[in-house]
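Only a single protein chain was left out; the remaining protein chains are all shown in position.
After this line comes chain A, so read on.
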Amino acid sequence: MANPGGGAICNGNLHNHGKQSDGSASGNCAKNGIVKEAQQNGWPHVYDKPLVESFEEAPLHVMVFTYLGYGLGTLFGYLRDFLRSCGIEKCNAAIEREEQKDFVPLYQNFENFYTRNLYMRIRDNWNRPICSAPGSRFDVMERVSDDYNWTFRFTGRIIKDVINMGSYNFLGLAASYDESMRTVKDVLEEYGLGVASTRHEMGTLDKHEELENLVAKFLNVEAAMVFGMGFATNSMNIPALVGKGCLILSDELNHASLVLGARLSGATIRIFKHNNMQSLEKLLRDAVIYGQPRIRRAWKKILILVEGIYSMEGSIVRLPQIVALKKKYKAYLYIDEAHSIGSVGPTGRGVVEFFGLDPRDVDVLMGTFTKSFGASGGYIAGRKDLVDYLRVHSHSAVYATSMSPPVAEQIIRSMKFIMGLDGTTQGLQRVRQLAKNTRYFRQRLNEMGFIIYGNEESPVIPLLLYMPAKVAAFARHLLNRKIGVVVVGFPATPLAEARARFCVSAAHTREMLDTVLENLDEMGDLLQLKYSRHRKSARPELYDETSFELDD
């Protein structure tokens, strides 16, 4: 997963991508004619820069210390467990009822070893409660622990105006109430909160129809269907699309909802290496040529599951190559654009627009409204027959309540804002501001010498910390300096690659970003986090940013 060095990574090894590796100016999409088709369909933008992604490896001594750290933690864990079982140390965890002591234990002791002994030490860095809107600044409630993180208590103080680098607020649309949200208020007063029925029974409101038409228009597809929860959209609709006898090719680092949906469907799952087109092609070839294992019958369908932007890596899917592969091998493509809708692409339409492709090439476009639209819920969009089928056969439509009306109105309002249908160009400006902020932040972090993963253009920026102790120190120090960051460790990431993940937002001003960067600089020196061996120079940017400004 960690490929050394930066530079253009175009693993063009498809038959029709022969000349890929010279990084030609015509980019990734030129060879299979997709660019031409896209232009004929009137797409305004053609992606013509080579993708720059980097996953630098850490120096050896860092990995050694990381594993040592975990080893030491585990040893101490065993010691403390021993002391607890002897009774020398008090056990703070909740225990089973007296009457049920002779039941088969609910949890295996070892299942919770990691939680009890490693996670518990640093768990004050997660689940931090806030008490304001998750905008560019928020208020964190202060909590302290008297017994080493087993229980927390609120002191009652609130840490105000903490800079928010953790919430998924890409376009800055999650903010406390202002006049532009008036329609949401009106819908709340008229429609109420809940719906109390399913889509098939009495739960389809005119608001839902309006929203679905708008989503289809936004994505430039035939039809769309919305659901009340993004996670449930994946886990309940993938089983409706594929079943036994079908094959799912899923990326290594797919989100838990995609994995759950794939497992629930009962299809055979094969995993290809993250964003690795050779691995995917090999699997596709083997699947089509050899068919199902043992019985050798052909697969009924092959579905490729990928995400637009991977949230833990910050990498962007290699969509042109995947579309070419899918066309050659007649597979179907399902993209989960949870993080990329609204945040990449010149007008915020997601990875499909980012690469200048035709949305009709992707069979199932899925996304969520939580991140860029400041609401909640998910959607699936595509051809009309696909959406009709899902309306009839999706678990969510039959058994689950539909989306709440004010939430639907918030999405309608945000989408109109981004599309410019409210009469201003503010939406477009925000998309461009996000792109600017992303590039600036990534460039400065690279200059400082941190190891950053992911694509240059992705607003999700993982900064590698590696050692478990540094994870805790980083988050705590930054909170003291009034910056809120998200740190992630095992099991969401590989054991030795704990990281801090920044989510840049269009609502962040240059001053906020500069404040954060200064503090990161100091933290980097304090905690020795500047591992990168490829420090970029501080020369001025080579591409002209001002070409994106509408008004100067």
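Assume a residue touches a chain if its C-beta (ideal position, glycine included) is under 8 Å from a C-beta of that chain, and two chains touch if they have at least 3 such contacts; residues count from 1.
We take it that contacts and distances are computed from a predicted model.
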| item | value |
| --- | --- |
| Protein that the absent chain corresponds to, by UniProt name, given "Mini-chromosome maintenance complex-binding protein", "Serine palmitoyltransferase 1", "Gamma-secretase subunit APH-1" or "Coiled-coil and C2 domain-containing protein 2A isoform X3" | "Serine palmitoyltransferase 1" |
| Option touching the unshown chain, where A:M141, A:I159, A:L421 or A:A469 are the choices | A:M141 |
| Omitted-chain contact residue, chosen from A:L79, A:V144 or A:A256 | A:A256 |
| Residue of A:L60, A:I88 or A:V104 in touch with the missing chain, whole complex considered | A:V104 |
| Full-complex contact with the absent chain, from A:I130, A:I271 or A:A469 | A:I130 |
| Positions on chain A contacted by the hidden chain, ascending | 94-97, 99-100, 102-107, 115, 119, 126-135, 138, 140-141, 164, 166-169, 174-177, 181, 184-185, 188-206, 209, 228-232, 235-236, 241, 255-257, 260, 285, 288-289, 298-302, 328-332, 363-364, 368-371, 373-376, 385-386, 388-393, 395-401, 403-407, 410, 484, 486 |
